[in-house]
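Report on the following structure.
Here the complex is missing a single protein chain, while all its other protein chains stay put.
On to subunit A.
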Amino acid sequence: MTALDVRDVRFSYGEKEALKSVSFSLEPGRFCALLGPNGAGKSTLFALMTRLLVTGEGRITIAGHDIARAPRAALAAIGVVFQQPTLDLDMTVTRNMRYFAALHGISGRDAQARIDAALDRLSMRERADEKVRALNGGHRRRMEIARALIHQPRLLLLDEPTVGLDTASRRAITDHVHELATGGLTVFWATHLVDEITPEDEVVVLHRGEVLAQDSARSIAGGQSLTDAFMAMTGAEA
């Protein structure tokens, strides 16, 4: 079963066409980057995949569940890290995580066990009772990623998760999420930064609402650097 299948999806904001018949699919256990310059339609596609927006044209299937017909099963199968932080800064790390677990119907000891495990993976257990405001940007982001995995989704969606982070934090988070994919999770990572992609990663290149290519980063690069290949595909806008 594919982890994510997007078929002939179109979407317009009034007159402006944001996505023009977008189609691609992801196999389970892969790290796939959605690479596109600003304004390519990445955030619109994410909003459609998370049902913040709905379109009448095309079909999005997540772990076998059509998001239009079975939205609850589809949403239960995804973990999302939005571009904008969605943490309560004046609440503790644990409380933020408990709130999220509850939104997925998980509470009590089960929730606590999952939260402890998530914090252990990040080596953040000792900071569980600190307010999120006390954490730096990198730790906040790692925490959001850990939170998105509490309900054990099949697909992890990240919309430009390294925006605003310093180089070291960016590297740490990129490596961490690549490891998650090695562990069997399907990762779909939107970015306009080519250096976050390794040659083995799958890449979907989105430009002006259209998929220009889907292949491994190595194949798309075709002997040159991925940056050059990407710039050649999208004009000089990268």
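A few comments on the model shown:
Heads up, the rule we're going with is that a contact is a pair of C-beta atoms (placed from the backbone, for glycine too) under 8 Å apart; a residue touches a chain by one contact, two chains touch by 3 or more; residues count from 1.
Here is the rule we use: contacts and distances are computed from a predicted model.
Per its UniProt entry, the chain excluded from the display bears the name "Transport permease protein", taken from "Multicomponent Na+:H+ antiporter subunit D", "Copper chaperone PCu(A)C", "Transport permease protein" or "Cell shape-determining protein MreC". Looking at A:Ser23, A:Asn38 or A:Thr86, the residue that reaches the missing chain in the full complex is A:Thr86. Here the missing chain is touched by one residue of A:Ala73, A:Leu149 or A:Leu180, and it is A:Ala73. Mapped onto subunit A, contacts with the missing chain fall at residues 13-14, 16, 43-44, 47, 50-54, 71-73, 75-76, 78, 80, 82, 84-88, 90-91, 95, 98-100, 102-108.
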